[in-house]
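Omission of a single protein chain aside, the complex is shown with its protein chains in their original locations.
Then we have chain A:
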Amino acid sequence: MSTRFFGAPVKRNEDRKLLTGQALFVDDVELPGLLHVAFLRSQVAHARLKHIDISRARKRPGVVAVYIAEDYGAYWQPGPLLVQPPPIPGSTFNPRTQVPLARDKVRYVGEPLAVVVAESRYLAEDALDDIDVELEPLPAVVDMEEALTTASARVHDDLGSNVAAHVHQVKGDYRKAAANAQIILKRRFRYEHGISSPIETRGVVAHWNERGQQMTIWDTTQAPVFIRNGLAAMLGLGERQVRVIAPFVGGGFGPKIMMFYPEEVALPWISMRLNRPVKWIEDRLEHFVATTHERGQIHDAEIAVAADGRILGVKDVFLHDTGAYNPYGLTVPINSQCTLLGPYVIPAYDSTFTAVFTNLPIVTPYRGAGRQHGVFVIERLLDLAARELNIDRAEIRRRNLIPQDAFPYNNEIIFQDFAPLSYDSGNYEPVLAKALDAIGYQRFLTEEQPKVREEGRCVGIGIACYVEGTGIGPYEGAKVQVQANGKVNVATGIGTQGQGHFTSFAQIVADHLGVDPADVDIVTGDTDQFYWGAGTFASRGAVVAGNAVSEASAAVRRKALKLASDAFECAEEDLVLADGKVSIAGIPGKFIRLGELAQRANPMRGAVKPGTEPGLESTQYFGPPSGATANGVHAAIVEIDPLTFELKVLKYVVVHDCGTVINPMILEGQIHGGVAQGIGNAFFEKLAFDDQGQLLNASLADYLLPTALDVPRMELDHTVTPSPLNPLGIKGAGEAGAIPVGAVFAQAIEDALQLTSRKVELLEIPLSPSRLFELTRQEVP
């Protein structure tokens, strides 16, 4: 494969549709006879459901149907456990998955109780007011620590406690490590993560065609193949009778891969029952309670350090809020547990977590997926150790980095992909050095900061390292097909939510087949176009599907050269594949176009040789043995107003290594967006619940997302350490931007406000101005 397009900042194929308003999103699907659906949701976090009366709602003009749990009959089943717990000896895991409509009990505000189908969404929402619900309130389980007391109410009556899971993982001998330490530092850390809040909320359109016995579903999902398989089983249909299309999706960031949401279960069933197409589009208020969150953890962590700053061991015990159900298994807390180890040599690690059921919305991965929590803990522990030992913050990190000759580096504990946490490749020190250079670390500390401080300004610097496990299995596939018009069609099973797959995959194909990326059409997320796949999550699209696309393209190339060599009666070595045609080297004008070869590969008459496959196409699958580990360093210089705590980011630097790069323009966009979400996480985005489990800031006017005024200009640089786990050497990059931002800012703000001298430590995220005001007024004894 030549690399004309691979690695180049090719402009995106998908842009024109999106820029002109012609791209199809789920709410753009219009069908004759379309009905509209609205859900009645619980306004109480924890209650027994005594009675629902839907008789008035059914009588309202324009209402076609109203359903409650009893109407579902045998269709009413708790959702599947999406992710089995990894096989970690001694673990406890109590799976309790979400239900399609609450039947005997409600377990969070927002849980659906009834569904109304009407001629318009306006009428459907009118009818929600006609439904009478009798609830017997129970004490709401909101606080994780209280949830674990014997006096606490139980989210699931059949469990003896609110423990959703308990996992203990060990590497080395922490007790021995601690015995040899110069210092041991122990702190409590609280890290909140928020809601991904894509600008497009969720939505489903379901269309049952009774005559054709076909179900078509448009869904904002990140995993169309699993939605198809699951729904076919639930509805008693064959998988070939169900087509799931995830068209253009307006951002996902994790929660759109949760399944099955109650709405995804309801809509197809309603469409079959009424033999009409039905649509449900989530509104923003619903999104805040009906789409999954990622929320808080409380870590009690300690670090054992030698006099020279080397980490001897880390011990961590943490609580993880999983919400009312845990369909996503242990993915988020396992990521926290594993990612805490970071790019450092940590010989001894003793980590225990308890996942806790609460009467709050379900927690599933959101960009970073628990990695932030772990990174925050280790990075803050290192800051504390540096201060205690009087070692520079960057230097203590450098001393602990895994050396280049230690890869593959086995961290021994089990990761979310069930494999031991092993880093495939890496070269960490140059990444740190580049970041320090780019931010001007030494110059800032020795020259700029003292000068600016004399002016009375509060300016500080922060630097944090991280690794990101990416590109996990099991597998993805791709079908590459040359059409008679010479264009190349590629279908994959993953969905796309803005990652630029229409372009990055086209670049891979273009180099193999000698065509322009603009002549490659990519189809993602249509189960009738590609049958198999897992989905878009864990920064894996480019790694797993990208390699499948490459292998399928290479197979098509071999076919094209073989066909042309037969046609020209020459050796394949004499052929050149470029500009959409196969030519004989050195003989201008002697060529055959790819489109014509595709036609010849499907002859209408005559005999073919045994073993001939028709068409100029190939389907290939790729599954890596385990995930590829990317790494990076973020650094920031911030200024903070000591009275208002308004923060200004003066400089932000990201240096990262995600292996070989398909499209640097798209990659930078991923990093920019990740940092922006990290900034939201670090400063603004706290889902504020009261003690009754009511979300107090369920609007974008109250739950603040970063605007163009909050996100600074970022300077990006990278190094390239290819992954040995896939032929293209790619590592994922989707979550890298978001992961260390909280750790960077906590450190930079402490530095800016010189909080150490006031014995104030910033051990939590988010750090909103009001929270900083509170924290800086607490004197630590």
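The criterion applied here is as follows: a contact is a pair of C-beta atoms (placed from the backbone, for glycine too) under 8 Å apart; a residue touches a chain by one contact, two chains touch by 3 or more; residues count from 1.
As a convention for this text, contacts and distances are computed from a predicted model.
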Q.
Suppose you had to identify the omitted chain by its UniProt name; would it be "LPXTG-site transpeptidase (Sortase) family protein", "ABC-2 type transport system ATP-binding protein", "SsuA/THI5-like domain-containing protein" or "Carbon-monoxide dehydrogenase small subunit"?
A. "Carbon-monoxide dehydrogenase small subunit"
Q. Hey, which of A:111, A:130 or A:200 is the one touching the hidden chain?
A. A:200
Q: Among A:78, A:486 or A:669, choose the residue that contacts the chain missing from this document, as touch is defined above.
A: A:669
Q | Of A:498, A:624, A:693 or A:729, the residue in touch with the unshown chain | A | A:498
Q. Which of A:504, A:583 or A:677 sits in contact with the chain that's absent?
A. A:677
Q.
Take the complete complex as the reference. Which residues in chain A touch the chain that isn't displayed?
A. 11-12, 14-23, 25, 27-28, 30, 122, 196-201, 248-251, 253, 281, 283-284, 497-500, 665-666, 668-669, 672-677, 699-701, 705, 707-709, 711, 713-714, 737
